[in-house]
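Omission of a single protein chain aside, the complex is shown with its protein chains in their original locations.
So, chain A:
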Amino acid sequence: MRLTCTVNGTTRTADDVWAGESLLYVLRERLGLPGSKNACEQGECGSCTVYLDGTAVCACLVAAGQAAGRDVRTVEGLAPEGELDPVQRAFLQTGAVQCGFCTPGLIVSVHDLLARVPHPSDPEIREALAGNLCRCTGYEKIMDAVRLAAAGGAGS
C-alpha cells in the first residue's frame, strides 16, 4: 500500500508498505528516520516513543496504516536543524546519555511530560517515565536531566 502522513512537519509518502509493518518500521526503514529505536518492538521499553497527533505513543505498536493522514513527530523533529531542544540539551549536560539507545524515546517522553506538567515532582517524573527502560544509567542522571530541563537550566 501507499502510506502518506505528515512527519516532522513535512508530508511524506512511502510506497509498497506491507500491511503488517509498524509505524516504527516505516520511519526507520522507509523514511530514513532511524532515531526512534527498536529495542523491544513489544511496547515495553519506550525507546520508539513518538508523537502521533500530539500524543506520545510507542511507534512499534502503531500499524503503519493507522498513521495514514496523521501527524507524526519524532526525536529528529523536536528542534530545528542544527539546534537542540532544552530537553536534549539537559540530557547531554547531565550525563544522562550512555549507550544512547533509550535516549530518543526518553527525550520524547520527557518532552511530552514537561509540555503537560512544566514543573513535575520527583514522583511525577518517575511515574511518567515508568514506560521507558534504560539499562545503563540507573536513571539517576535521567532524573537530573528532567529536573534541569524543568528548571530551565539547560537553556532555551
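Brief remarks follow.
One rule holds for everything that comes next: contacts are C-beta pairs under 8 Å (C-beta built on N, C-alpha and C of every residue); 3 or more make two chains touch, one makes a residue touch a chain; residues count from 1.
Convention: contacts and distances are computed from a predicted model.
Hidden from the displayed complex is a chain whose UniProt protein name, among "Integral membrane protein", "Cytochrome c oxidase subunit 1", "Transport permease protein" or "Carbon-monoxide dehydrogenase large subunit", is "Carbon-monoxide dehydrogenase large subunit". When the omitted chain is restored, the residue from A:3, A:23, A:56 or A:75 that touches it is A:75.
In the full complex, chain A touches the hidden chain at residues 18, 20-21, 28-29, 32-42, 44-45, 47, 74-76, 79, 84, 88-89, 91-93, 95, 97-104, 107, 122-123, 125-127, 129-143.
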